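A single protein chain has been omitted from the complex, and every remaining protein chain is retained in its original position.
Should a chain be cited, it is by its letter among A, B and C, assigned in written order, with residues numbered from 1 in that chain.
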Amino acid sequence: MQFAETSEQTLVAETARGLFADFAATLRETIAGADGFDRAEWMRAVGEMGFGGIAVPEALGGAGLGPVELALVAIESGTALWPSPFVPSIATAIPLLIATGLTEAVPALASGERIATILFAGDAAFTREGDGWRVQVEGLAPFGQAADLLLVVGATRLAVVSTFGAEPRLSLDLTRPLAAVSVDGMADAAVADAGPAIADALDRARVMLAAECLGAAEAALARTVDYAKQRVQFGRAIGSFQALKHRMADMMIATEAARSAVLYAATAAAEGDAGFAEAAAIAHFTAIETLQHCARDQIQLHGGIGFTWEHDAHLFFRRAQGAATLLGTPAASRARLARLIGLDVEAA
Amino acid sequence: MQFAETSEQTLVAETARGLFADFAATLRETIAGADGFDRAEWMRAVGEMGFGGIAVPEALGGAGLGPVELALVAIESGTALWPSPFVPSIATAIPLLIATGLTEAVPALASGERIATILFAGDAAFTREGDGWRVQVEGLAPFGQAADLLLVVGATRLAVVSTFGAEPRLSLDLTRPLAAVSVDGMADAAVADAGPAIADALDRARVMLAAECLGAAEAALARTVDYAKQRVQFGRAIGSFQALKHRMADMMIATEAARSAVLYAATAAAEGDAGFAEAAAIAHFTAIETLQHCARDQIQLHGGIGFTWEHDAHLFFRRAQGAATLLGTPAASRARLARLIGLDVEAA
Amino acid sequence: MRLGFTPEQERFRAEVADWLETQLSGRFKPLRNLKSQSAMPEERRDWERAMAADGWSVIGWPKAYGGRDASLAEQVIFAEEYARAGAPGRMSHIGVELLGPTLIAFASEEQKARFLPGIASGDDYWAQGYSEPNAGSDLGSLRTRAVLDGDEWVIDGQKIWTSLARHADWIFVLARTEPGSRGSKGLSFLLVPLKQPGITLRPIRQMNGEAEFNETFFDGARTAKENVVGGVGNGWAVAMGLLATERGVSTLGQQMGFIADYDAIVAAARANGAIDDPAIRDRLARAYAGLKIMRATALRILSAEQLPRAALTQKVHWASWYRDLGELAMDVAGQTGEVALPGAETMPRMADLFLSTRAATIYGGTNQIQRNIIAERALGLPREPKG
Partner (left out) sequence: MRLGFTPEQERFRAEVADWLETQLSGRFKPLRNLKSQSAMPEERRDWERAMAADGWSVIGWPKAYGGRDASLAEQVIFAEEYARAGAPGRMSHIGVELLGPTLIAFASEEQKARFLPGIASGDDYWAQGYSEPNAGSDLGSLRTRAVLDGDEWVIDGQKIWTSLARHADWIFVLARTEPGSRGSKGLSFLLVPLKQPGITLRPIRQMNGEAEFNETFFDGARTAKENVVGGVGNGWAVAMGLLATERGVSTLGQQMGFIADYDAIVAAARANGAIDDPAIRDRLARAYAGLKIMRATALRILSAEQLPRAALTQKVHWASWYRDLGELAMDVAGQTGEVALPGAETMPRMADLFLSTRAATIYGGTNQIQRNIIAERALGLPREPKG
């Protein structure tokens, strides 16, 4: 047991950091664009740099590394609030397809050529028709208008759909906008009775979302610290005021806890640890709540400038809330954890 | 409408303040005594000063003033953490007896000659036997060993019992210890079908408990402020450190909110306001949580000395927790409020 | 202590309600339940003039200045009925609630005669010029300066967070009139015509997309020599007196707005089933309790002869409550509430509450500054050492 990054892992993180820092310079222009993300950035990161296939088996065209490496990339993408379908397409759709054996589209997703998004639905949205499955459902999906494939995710069923309606909507989360999507037709491919596989894949996706939230939270803290060192009021850098120092210390206590939770969960995923589902639930609610906390305090500690449109603080704040509903809420993960550790069954 | 104390009310509060401050000088000796309170103090405050009958109608030997005056006395008794059966006997038993028409014992309770305590029970603890009611129940009652009368309180039934077992127990709350009491016999007097009267009387009692908690919270804050002005660390009074100042400011924000809630509820009780039950629930959970908050921070801001036996801070901390279960928990009052304002019925 | 109202006060309530109902069902119907603070400025001016015509514009002011010398109970009643009727946010707010009382307390008789009637009649609108980019919480470090040039002050500098400036005729400005002075010394409180070549406005877009505030640039702006309130160099005392008047009865009107927000959240929770979650119900009950407590605190403060310590706690209390309400709104709304209607350019109410309430703990004195004030003024704790 050795709970530290290997030098290869550190290299992955550093590479990703540099790349996403480049992208961050044009964040405002990127999110103002039609799709809300930049396809050149997408191909560069997912395709050329190989971050799309980092955790994909070599047989499916990936690099054959694992969840720890993917998490390190997700952390860095979060640091830069990278606006892209990375979480839905790479971190969620790919593990869902691999877990359910519907791997046909995986190489194209991993290379970035195609983009997938996800829509949660009840199992009732799926009906057997002939040899296939008819899917009828509507709802919200991140970057739905830019996606080639829609994965409709039920509790035990999963369908891959390539014909669906998608209408972009002004969204709270400006860096991961939602589209209203609707499906009424035959699935390209589908599985039933895949409850455990779907649950495990979603746990993996939640860990990557958590990693992304961790990165964003760390960035919110870092930006707040920088500002507090520079902004002078009452003749002192505001970062010398104890009440503000303590708020930033609390942010750091939270980010370090979230980092422990995320890295632990990613490592547990890599090792197929029996405690992985627990670890995923913990990482998910901890990292999201940490981002909510840090984004909130980033605004507060920036004072008036912090609630202007021009300052990026609200982008973090909006991202935090978007993340809190994307793959289930923090409260839902805590309820899942309670079930996993036996708190809601009778006696022991 | 004029939401300020009258000069008569201010006089009541000032008189009470002086009296309880006298008692506070011997607090440690008093709680170390056999009964956990001092009968001479009891007779002085309840009998001679008339605080026992302040809200009792003149026809029953009281002063005919009302809940506002009683609340002002309760606030001051809380300030001094006065250890006595005031809340069970004066603030709870008397309104229960008046509300249910079992007023025989009221004059003796109001004068302090007799002492009552209370035990919550399900209605199943009461069975009809001949003309009377047999009561069978055991549980915990504050100052049970010193009480002459036990009021067994069900949801719709109430019994007055003078023969019961009571065994003092080492208690968390050293200033309002609990005794294990047990009853198996005929009630001296009892009523059934008195649900609304009992609920209203308990609301009145909760407001007085809230008032007492408010006084204790204000005292915890005042003691903390005094200490912070005197204690020097790093060459400065610790009260000049901003993080500590803000903690104390937060305590004051809480105590002022609690004061508003308590005075509003007491005034609503006095006026028979239709919103009284709501106001009582709000005062109850707000004042208890405020005392929990202030007692907790009193310890924290006193540092090492704050968690020693010799320092009084833990007496406040213990009182806060005892108060939080005495007449129902803060969470229960919030649930009651939710019902009163229609949050748990369907549609509107 | 009394909560109830006398029959006479109830008659006053009926009179107020009646007047509002008549007006807001008639020509002012478009203004009813208007959310925006700045939409329909022309209609709002008419509304203010109509209020003035019937003696409702400044009821708390002394009769000598066009008010009614209304009692506390009457002011409470008026504020509650005004909000209950869905009457529009008052474009005259800064003049009526802030500047008016300040002039009454600090201004010369000539100044009162010159400026109060225009506020009372709904003809003159005011903006506030306090904060500067480098002086947010720290008003003592203001840099905007005013120099006498003959019979006029010439003003140069920049103010920020000027609310309602687009619709205002005048702005009051705290400016440095003693060159080289520092901190709270050497400041003067000037009344300056807003529509002049020396003043430029630039809207500040907030995180919720709206632009309630402005930056105001002074570049050789001018005002008459006599338009200084409370004497040259005495601006700090005047400004602090002005801030103290913010305890006013207007908090009750604000609270009625909060009630409307709370009600909307409850309705949303019922509509989407969030109300079935016990944790949501618990938070709603807490929010409701907060409303009742804020009202009781306001009544305590308004009933007190001298400003009580509790008044210092009001801002943090409501601001924190409101911020929490915004988070509750979003948790109730869920993912479905994170998108606008098809084609819409603004977010739906829950999401807008989530975004707009975030500023509450910052504007009008951050929670941090408010806690300093509570600690030092109410609790008597020592000031921090200077840097």
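Worth a mention:
Everything below uses one rule, namely that contacts are C-beta pairs under 8 Å (C-beta built on N, C-alpha and C of every residue); 3 or more make two chains touch, one makes a residue touch a chain.
Treat the numbers as computed from the prediction; the structure is a model and nothing was measured.
Remark: the omitted chain is touched by one listed residue; of A:A74, A:A279 or A:A313 this is A:A279.
One chain of the complex is left out; on chain A, the residues touching it are 1-6, 9, 68, 221, 225, 228-229, 236-237, 239-242, 245-246, 248-250, 252-253, 256-257, 259-261, 263-264, 266-268, 270-271, 273, 278-279, 281-282, 285-286, 331, 334-335, 337-338, 341, 343-344, 346-348.
Residues of chain C that touch the chain left out of the display are 278-279, 282, 384-387. One chain of the complex is left out; on chain B, the residues touching it are 140, 167, 169-173, 178, 180, 232-236, 240-241, 243-244, 296, 299-300, 303-304, 306-311, 313-314, 317-318, 321-322, 325-326, 329, 331.
The rule is short, and it goes like this: only the chains that are shown with their structure count from here on.
Seen from the Cα centre of chain B, the chain whose own Cα centre is farthest off is A.
Averaging C-alpha coordinates per chain places the centre of chain B 40 Å away from that of chain C.
Taking the mean of the C-alpha atoms as each chain's centre, chain A and chain B sit 50 Å apart. Residue positions of chain C touching 2 or more other chains, listed in rising order: 368, 371, 384. Across the assembly, chain B contributes residues 241-242, 245-246 that each touch 2 or more other chains.
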